[in-house]
Every structure is written in structure tokens, then in C-alpha cells.
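Got a structure for you, questions after.
Every protein chain except one is present and positioned as in the full complex.
The letters A, B and C name the chains in turn, as written, and every chain counts its residues from 1.
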Amino acid sequence: MSNILEIRDLRIAFRLDRKSEPFEAVKGISFDIPTNSTVALVGESGSGKSVSAMSILGLLPDNAIIPAASTIRYGGRDLLKTTMRDLQSIRGKDISVIFQEPMTSLNPVFTVGEQIAEVLRLHMGMSPRAAAARTVELLTEVGIPNPALRVNSYPHEMSGGQQQRVMIAMAIACEPKLLIADEPTTALDVTIQKQILDLIAKLQASHHMSVLFITHDLGVVGDIADTVVVMQSGEIREQGPVKEIFEDPQHPYTKALLACRPRLDRRPVRLPVIDDFMRGDGHPHHLEERKRGTSPSDPVILEVKGLNKVFSLKEGLFGKRLVPAVKDVSFSLPKGKTLGLVGESGSGKTTVGLTLMRLHDATSGEVLFEGKDLLRLSEREMMAYRRRIQIIFQNPYASLNPRMTVGQILVEPMKIHSIGKDERDRVDMAFQLLKRVGLSEQSFYKYPHEFSGGQRQRIAIARCLTMKPDVLICDESVSALDVSVQAQVLNLLQDLQDEYGLSYIFISHDLAVVKYISDRVMVMSEGALVEMADSDEIYRHPREEYTRKLLSSIPKGYELAPQPS
Amino acid sequence: MSAVLTHPPAPPAQESPGLWTLAWRRLRQDTVGMVSLAVVAFFLAMMLASFTGLIAKDWARERGVSYANPSFLAGNENLEAKAMAGKQAAKAPPVDLSDIDPLAPRYKEWEERAAKIAVTETKRAETLPFGGDKWGRDVILKTIKGSEVSIFVGLSGALLAVVIGTFLGAMAGYWGGKVNDVLEWFYNVFTSIPYILLILAFAAVAQATGKFGKGILSIVLILSLTGWTGIYRLIRAEYIKHSNREYVKAAQAIGATNLSRMFHHILPNVSHVSLVQLSQYTVGFIKAEVILSFLGFGVPVDQVSWGTMLAEAQNELVIGKWWQLFAAGASMAVLVTAFSLLTDSLRDALDPKLK
Amino acid sequence: MTAYVIRRLWQMIPTIFGVILLVFFLFNWVGGDPAMVLAGKISNKEQIENIRHQLGIDQSYVYQLWVFVKQVFTFDFGRSWSTNEEVSHILLTRVGPTLTIMVPCLIIETALAVGLAIGVAYVRGTLTDRMTMMICTVAMSISFLVYIIFFQWLFGFILGWFPVQGWSESFWRNLFYYAPLPIMLAIFVGLAPELRLYRSFILDEVNQDYVRTARAKGVAEKKVMMKHVLRNALIPILTNLGILLPGIFVGSFLLEVFFSIPGLGREIITAVNRSDFPVIKAVTVYLAVFTMIINLAVDVLYKVVDPRVSFK
Partner (left out) sequence: MKKLRLFAILAATLIALSPAHGAAEKKVLRMAFRAIETGFDPQRIDDRYSVGICENLFEGLLTYDYLARPVKLVPLVAEAIPEPEEDGSRYTFRIKPGILFADDPAFKGVKRELTARDFEYSIKRFRDPKNRSPYGWLFENKIVGLDELVERAKKIGRFDYDWKVEGLEVRDRYTISFKLKSPDYNFLYVLAMPNVVPVAREVIEAYGADTHAHPVGTGPFVLKEWVRASKIVLERNPNHRGYELDTRYADMTDEWDRHVVEALRGKRLPLLDRVEIYPIESEQPRFLAFFNKEHDIIDETPFAFLNQVVSPDGTLLPRLAKQGIHIFREEQPEITYIAFNTGPKAEGRDNPVGGYTPDRVALRRAMAMSYDVESEIAVIRKGQALPAQTPVPPGIVGYDPTFHSDAQAHDVPRAKALLDMFGYVDRDGDGWRDQPDGSPLTVELKYQANGEEYRQLAELWVKGLSEIGIRSEAQAVIFSDLLKDKKVSNYVVAQSAWIADYPDAQNFLQLLYGPNTGESNEAEFKLPEYDRLYEKSLTVPDGEERNRLYREMDRLMLAYAPWRLGVHRIYNHLQYPWVLGYKKHPILYTNFKWLDIDVAAQKAAMK
């Protein structure tokens, strides 16, 4: 088996400003992409995986520096040293790319047909008519329904999955020898992700091309990759055939990556974290199983009845269009337990969370907290309950006020709710909480931008804890985090529940995470409740078709994937 | 949480940099920005020194002959000064008013007192360092004094416009609904009238009635009352964006009041927009003052601004007296250039994503 | 689409009413008393009252407002107080010269600004780019007044290339003989800020993901710029043109004063000095309405350049 691309000693640095030293993002990596095979480049954010891939086609920003010693050999040429004109004839023809965000990666002002035809006319020298015809064929091939009509659609008129299909059609238009797929499914819902992965796998086989698949999620790799390259901090930790990587990982980092992610088939008391592997003996601890589930006799702390939320949009001359976001949702949260709320984007799960905290006004329904309907309380009466239900948001970069120090962030809610005798007391409590969530005391004086994503999520958790809440709503709170960090934050949440008896409403699109942390799971779709059951129950015996579809879309990792014959 | 910490740990020796500090660090890296800042600071210092009377206090003194040449052009012919010199026709004896003058009884006392009051006639210089104006006043001192009004008008007008715009923008963006509708209506009304026309209309009215105060204050009011709309729009957009940000939702979740969310949480996060606007508007208003002065609105007669200097100088170029035009035009250009470059640098420093 | 336009027109009504109120407030409430100017050198109270009565300014404010509203909607502002010329006639005859200056100016300026902006954006970060931007900043910093005084002196007096004043009834003679210097000055002043603005629009687009896609497709850099980037940058450029467009009716007032061009801007200055309120009021209200219509037209035009816009 020959190699289509050989990367040797690739080093990439970025010049940030004139005065400081260039920042080295990739530190001398080497790997090959064999003909007609799929190579997965796996790594967490900041590992240099995307940068490495982009360097192949010279798509790096202007401030990138690549030393002369680095080479990327393709068909007898070094792509790093070839002329721009040469490179342009390779781009899109021999090597093509699909990106993470299909929405922004497509040009919004041209129809998808025009954009696909452009590449055909550019590289294949097709006439406009021939290109148009071929475009329809391509769209058919990537599974766009009614392609003859959709050619004339603009990108914004398509769904995210369809947009990604268009990107793929564009990428395969000239029968490339190598397709670089840069996190092509990260921005998509789990069901769509599955379809796109299948499509890429199918096209790889039918077009006899190689694929360089870049992802942070080891889970999706098992399904499609032949070879896996694991990167961390700009270096390759381990590379090898997919089977070896999954079954017999050598490097502790690889092991950790495999173990950190919650799995559908196991539920350890605490998730293994990366440090367990890196520092320890290479074997995960805490593997004893945790029991989950609820019983009817559990005391209920929060009960939601017939919750409705309708947004109204202005339309027409005087018209308003009513968009229901939550339709008649009822559930109850047992004290000290976790209720998982799963659904794809647009399912209304986040709206439920915001509405029952009164961050949105509900259209109708009741939210009974200790028997009191929170939705009927006046603003003043609500104050007393505010602190008892708290929320942790998805984006750790946006949920902390960037102009306040961590200390100010932590002390403010205590001041508002008159917790603590005096300022001194509050400061003391803030320090304790920082320690509790695993941050140094010096953090008190720092600003949010000095922390990593996981640390910020810890600060957000600490902020909630200052008010000693009873219920904590976690709105996609770990979704934006790397797997290794995700595990740490999940463990922290679990520890806090064990320690303080908190009740959680855990909102997420990630079924594996929900399965791991929840006692009871509620599935939502298009604003309505689809199914609700104890977590093990719902995963083992889904009753609704929608739930089954969701579950089947979860990347299973290597072992559950169909073995290559 | 039972463990009681007796002493909270001391803050670290090196203070943690806030966003403002970081922005300042970025600005310091920017050579153009720092040079501009220095120039702006120089002009501000000059303005303050002139305001407090440290320099250019007696700018109005007529030191030289009319249109005195600049020292470096000492040899040039000065027709204007010549025209003034030595013109006094012989006069017939004055008419006697003593028979009807109500002051006639005290004529004698008047003469005596008048004789005691000495007059000092100063010799007028033929040349001044950078020339003189038509009254023979030093153009350099006049330019310095002129900077006082121009910069004051620019800065305070911009400040007021930014305050109005920021406040209204915050209200509309944060509250939405009816408040937003009313303010948007205001905004639409103000922006549907072409800006120049709006200024002229306000200026005409301000001038006619004095209802916007006198002199410089009226210019400041005219400029800010017509100029707030741009800032309003920006701040409103920022507030709409930030109101939906999670940190604001989080603040609401912890029970922070609306006022606290608007001004304690959001305002510091959009204030850099206001700051950049402040700097941009100052530039715009310094330029606008010139036009208004040219049209004859505003600056009182016993004060001088770059605008009144340019208005005065508009006919001087043709008669070869270019220095007043140059002095006022160039000082303004230098300050405005520095201010504009500083604005760019500030924007880059405050919002590194924008490049 | 029709529904959208109708809704937008409907929404204009409160704004128009606001403009009417503002104008009324400014001129009828706080404005000066024009009767004195019209009364002549020697006049008594009775004559002044006669004039006030004829102008209707002795009536109650409510009645005056009602008259004003009627004038706006019947397009009949009556006659200029000082020259007795019909206001509609003033507007119609003064617009021509102003547009003769401003339309070519806007076209040339936009073409130049967009072209140069693409140029400097293409070489972004280089010395050429930085120098161009620096020159723009300096050029923007010099007062318009200085430009006019200096160039009128230079071209009209020292070099004698252009006439310094005048206007004829021949459009072509105006355009090629009287207008070039004012147009050139207006472009000179307007170009720098627009070039800066358009460059930033283009750079915003250059950093978008779809540009990377286009490059990844193998599209040559120049074509990326001229096709993908420019087409997207047209959207904010169009917005900016929408902002500039209403200005073409009064934007040239300084030029008109200096070059004695009988345009709308100069008319307004004259009207302000003569307290000729019907003229100022009419110009203000109609320009406001026109501005709103331009804004609507721009929004509709968006549909052409930006398929994402929908008229819901």
C-alpha cells in the first residue's frame, strides 16, 4: 500500500506580535496517509490537529511560520514549498476539504449549485451546462432530496446536515485523491452526525479516495478510520491501526481519552480522569458501578405541570406569528436526584430550564417548588426562591462577566441575598468554595479570561454554591469542554451532589453523558416531551421510535462498530 | 463548609490584569497608537495650560502690525500694514457743544482727570514668529488659544453625545418592548432628517432664541443633541447582544436587579464601544465646529477657535497671508490625525478580534 | 414582498409625524419671527400684525400645527415668505444643480473607493496598505473648509483651470465646465473615509470561513477577492450607500456657497438667514420622507444582493 501523502517533521508556529516569541502550535509531527484509506487525526482543542491539516493545502493564516525542514510530500512534490499557482491546481481537485461549520463555510450569497459548479468549471473545464448537470448528480449522490430543485437554493435555506452534504458534494466533485474532513460533524446533532459519517465512509469506498478525518471525539473514529493518529499539545502521542489503538492503547493519554468519555455500557462511581493515567500506573481506578434510578417514594422538590412557552414574532402588516417552544411539559424532580433532559437542537430543552427559573416568562403552566408556584410569585417574593434554584450555562466563556474578578463574581450573589455576616465572612466563604471546586486561592484575584474552560465552569459552579441552592440546572454545562475536562467537571458535580444532596436538572444533547449522570431521563423533541423513564430503563428499553433513533446514532466506539470484513 | 479560614490569603504581589489593563498593554505595544496618544496628550495639556492662563493669556494683545509677516519672511512687502499707516487728514476745528451739552458744567474737571490718566503706546513689531492676523495678534498664541475652544467643544460635545447615546441605547436595548419602540421612534425621527439639515435647523433656532444657552455651550448642545443617534444605535445593539449573554442571565439568576444588570454588569462590557465612539465623535465635532463657525454660529466674539480663525482666514490666502489659514488648519489636522489614529489603536487594543 | 413594503410604509407614518412635530417645535415654537424682515425698514405695529396674520403665525399653535400637517400631506407649502416663490418650485429647481454635483460625485467616489479598497485589502498588511491608510487618515483630518479655500485658490486663481463660480442652464456645460472642480473637491474629501470603511468591510469578509472554502477549492486569490469577497462586501457597502444617499441633497451646501451653485444646500442656508420657514420646513420634511423611502429601497435592494434577507 503506497502513501498518498507523507508528512515529515511538520512544525508550525504563529507570530502573535512583533515583540514576543512565536507560539509553536505543532512541534515536529510525521505521519503518512496511505492510498484509499481513512486516517483519523484525534486530539483535544489546542492539540494542533486542525492546524496540521490546514497546512497541507497552505490554508494557514499569514502569520504562520513553517521551517524549511518540514515537508509534506504529495505526488513527488513538497506542498509546503510549491508555488501558489501549483497549489491552486491541487486544491479542490486532488485534495479537497470540508470544514466544521458548514453554515459559515458556504458563501451565503451564491446558490449551492453555483458554488459546486464553480469548482467543476475551474478544475474540470466543464461548460456551464455540463457543470450544472453534474452538480445535480453530485447532490443526488450526497443524498440531497429533490436535487434538481435544491441546486438553486441558497445555503441558509438548508439545514445544517444538508449544508454539510453540499460541502461534501463540492469536495468530491473533482474526484479528489484525498479528502480532508476537519471536524465535519461537531456542529451537528447526533442523528445527523451519524448520517454524515456514514456518507463519508460510503463515498470513501466508492470513490477510492483517502480521507484525513480530524476530530476531538475518539468515539466517532472507531466507525470509520483505518489508522488513528493521536495528538496532544502539538505532538503525536501515538499512531497505529484503529484496532490497536482501541484494543491496546500504549500511551497513557490515549488510554485516558478512551476511558474519560462516559460509556453507555458502564457507569463508574467516578469517571476516570486524565491525571489518573498520566501520573498513575496507566490503569483507571474507581471502576465500581454506581446505582442510578428513582423510586415513587422519593420526596419531590420541584414539580412542573403543563409548562408552555410561546414566542411571538412580528410578521406581515400587523400580524404576529406564534412559535411554540415548549408544549405542555410536565415532570417532577426528586430531591437529591438528577433528571436528565435530552434532545436535539431546537427541542426546547434549554427553554424549559430558563423558563422554570423565570429567566423567560412562561406562557402557562405551574412550577411548584416545595408546593409554591414560582411562576405566580411577584418579583419580590421570587427573590427568596431565586437563590434556591441555580443554573450553570453551556458556554464557560460567556457566563462569567469578563470585567469582574472571580472574587467579585463569587461575593456578589452573597451580597444580594445577604448571605454571610459581613464582607469578611463572604470573602472567607468564597475562598472555601474555590478550594472546594478545586481552584487555587489566588484565583480569587484573577479575571475569568485567565482561566481555561474547565476552570471557568468550576467558577460558575462555585458561584451557584455561594447561594446554597437546592436545585441546580446544568444547561449543556459540559458540552463545550474537552472529554478529559468534561470528566473532571462531571465528577465534581457528582461529588457535590453526594456531599450537599443537590438535585440536578441536567440538560444535554449528549446521550452518553446524560446516561452517566442521570437517575431519570426525559427525552424532548420539538418542544414536547417524548418519553420519560429511569435512565437505565430508557437506554435499555426505549419505547418511542424517536428515542430509539437517538440511541442508535450514538457513536459506539470501536468495539461496537461493525468489524471490517 | 465548616472550616473557618481566619485569614484570607493576600492578593498576589503582581496584580492580576483586568481587561482594561490588558488593553492598555496592547496599546503600549502599538507605536502609532502611543505616538498619537502623546500628540493628543500634548494638545490636551496645551489646552489646559491655556485654559488656566499659563500660556497664551494675552493672546489678544496686538503685538505686531496688521498682518505682520512671519519672522522667516521678514523681507516680504506688507501692503496691509502700509495701508494702515499714516492716514489722518487735517481736520476743521471741532464743533462746540457746550451750550447744549448736559456734561458741560464739568468740562474742566473732565479735562484735568483725563490728563492724569496716562496712555502707554506700545511699539508694534514688524514681524511675529509665525505672522500676525489682521489686528496684529500673534498667530501662534491665537492658535493655542483657539485650541481651547475647539478641543473643549469637541470633547464635551462628544462626551455629552456619548452619555445621551449610551443611556438611551442602554434603555432601548435592555428593556426592549415599549421603551424600545419609543426610543426607536425618536431615533428614526432624528435620522430621517439629513444630519446637516438637522444641525442647521438646531443652529438657526439656537442662535435666534438663545434657548440652548449662550456661545460655546450652544454649540456643544447643538452637536450633542443632533449627534447622539449613532452611539445610541451601537450601544443599543450591544445591549441587545449582551442582555442575552449568559453572564447576564447568570446575574439575573443570582437575583441581581435590572439596574445592577444594566449598569454594573453590562455597562463595563460595552463601555469600550462608548470610549471608541467618544474619540471618534471628538474628531467629528472638532471638524463640525469649524463649519458652524464658518456659517457664523456659536463662538462669542471675545473668544477664538480654530473655526473662527479659518472663517477669518478664508479670504487671506488670495492676498498672500497664508499663515493664519495654515496655523489653524495644520494644528487641527495634526490633532485630528492623532485622534483618529488613536481611535484606531484604541479599537484594536480594546477589541483584539477586530483587525 | 408587497406586504413587507406596505408594512414599512405604514410604519413610516409615526416617523413622519415625529419629523413634523420636531420641525414644528423648532420653527414655530422656538424659531424667530419673520414678520420683521418682511415688514421693511420702517414699519409700525399694525403692519407687522398684518404680516403676521397673512403668514398665519398669529394663530394658536394647535391651529398652526394643523395647517402644517395639511401642507405636508397636500404637498402644498405655499410660497416662500421672502421671495414669494412657490416652495414646490424652489425645491424642484434647486435639486437639479445639487444633483449635478452630487450624483457624479457619489458614483465616482464609490467606484474609486471600492476599487481602491479591494486593492489595498488585497495587499493588506504591506507598506502600501499602511501608507494608504495613513494618507487617508491625514486627508480626513483636514477641514473641508481648508480644502475648498485652498483648491479654489489654486485651481481657480493661480492655475486658472476651472471657473470659480457660475452655472448655466445647459446640463452638459454645467457638468463639464462648472461642476468638475466642486465634484473633485467633494470626492477628495469623501474618498478617504469611504476607502477606509470599505477596506474594513472587505477585510471583515476576508476573514470569513467561506473565503477559506473558496481557497480550498483552488480559486485563485484575485478571483476570491473579486467574486466571493466583493459580492459579500457589497452588502455593508450598500448599507453605507443608503446612509450617504439622502445626503446628496444637502451634502454639497458648502460647495454651493463657495461656487455659487444654485442648489438646495445654498437655498437652505439662505432660507435660514432669511428666516424663510416654509422653505426650511418643506425641505426638512420632504427630505425626511425621501430618506425613509431610500431606506426602504435599500432594504428591498438587500434582497438582490443578500439572499438571506426575507421579507417576513
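Assume a residue touches a chain if its C-beta (ideal position, glycine included) is under 8 Å from a C-beta of that chain, and two chains touch if they have at least 3 such contacts.
Owing to the predicted nature of the structure, the values given are computational and were not obtained by experimental measurement.
In the whole complex the chain that is left out makes contact with B, C.
Shown as candidates are C:I90, C:V120 or C:A139; the residue that touches the absent chain is C:I90. If you put the hidden chain back, the residue from C:Q11, C:Q47 or C:Q208 that touches it is C:Q47. Among the residues B:A204, B:I254 or B:V273, only B:A204 touches the chain that is left out of the figure.
By the touch definition given at the top, chain C reaches the unshown chain through residues 32-45, 47, 50-51, 54, 79, 82-86, 90, 93, 97, 149, 152-153, 156-157, 160, 163-170, 172-173, 176-177, 257-262, 266-267, 270, 272-275. Contact between chain B and the absent chain runs through residues 60, 66, 79-80, 82-85, 87, 91-95, 97, 100-103, 106, 109-110, 113-119, 134-135, 204, 207-210, 214, 295-298, 300-302, 308, 311-312, 314-316, 318-319.
The criterion applied here is as follows: only the chains that are shown with their structure count from here on.
By count of C-beta pairs in contact, B-C exceeds the other of the chain pairs B-C and A-C.
The distance from the centre of chain A to the centre of chain B, with each centre set as the mean of the Cα atoms, comes to 52 Å. Mean C-alpha positions place chain A and chain C at a centre distance of 49 Å.
Under the contact definition stated at the top, not a single residue of chain A touches 2 or more other chains. Residue positions of chain C touching 2 or more other chains: none.
Looking at the complex, you find that chain A touches chain B at residues 17-19, 354, 357, 359, 383, 386-387, 390-391, 393-395, 398-403, 405, 412-413, 416-417, 424, 427-429, 431-433, 436, 441-442, 444-447, 449-450, 460, 463, 467. In the complex of the two chains, the chain B residues touching chain A come out as 1, 3-5, 8-9, 11-12, 15-19, 22, 29, 245-247, 249-256, 265, 268-269.
By the touch rule above, chain C contacts chain B in their complex via residues 14-15, 18-19, 21-23, 26-27, 30-32, 137-138, 140-146, 149-150, 153, 157, 203, 207, 246-247, 249-251, 253-254, 265, 268-269, 272, 275, 280, 283-284, 287-289, 291-292, 295.
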